[in-house]
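Have a look at this one.
Left out: one protein chain. Kept in place: all the others.
Moving on to chain A:
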């Protein structure tokens, strides 16, 4: 009976045919579960699974459990784990890959990637990031007046220092052709 439960816990979710996921699993097959990444992570306290546990789930292909976790959304790309990893796994790269995979394959994760999508949209639209427009489109996409209000003090402070500007259109659309080409190339793979 006990064995049965154990077996059930290890049921492997069928994976979407995704070359990026295969690359990610190949890289993480080197992970020996030493936990150096977890010990090095400045945001580990705010994570539900430790980075080490996350890599184990990637090895096991348990994507649904990975997508339920907030761990990879808490990565601030500081590369401390990458620097210290004794097996040359590149954990920061893996965290970014999981953000992309979750954004693509998991409906519930779409909202969590809103900031990154707003950022990319801002670049596509303006060519060079326009910070005020970026923050307003991100906060609008959250549809949460409470979250928007949290940024009022910093907004006022920046306004007072003349750091907020209406978006410049000097490079608007400059990257559209390149974005379209990248879209086309990514659809091909």
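Observations on the structure shown:
Going forward, contacts are C-beta pairs under 8 Å (C-beta built on N, C-alpha and C of every residue); 3 or more make two chains touch, one makes a residue touch a chain; residues count from 1.
Assume contacts and distances are computed from a predicted model.
UniProt records the chain missing from this view under the protein name "Disulfide reductase", selected from "Phosphonate ABC transporter, permease protein PhnE", "Circularly permuted type 2 ATP-grasp protein", "Disulfide reductase" or "(R)-2-hydroxyglutaryl-CoA dehydratase activator HgdC".
Taking the complete complex into account, residues 20, 42-43, 45-46, 73-74, 76-80, 82-83, 90, 92, 96-97, 99-100, 103, 113, 115-117, 119-120, 123, 127-131, 135, 138, 150, 153-154, 157-158, 161-163, 165, 171, 174-175, 177-182, 185-186 of chain A touch the chain not shown.
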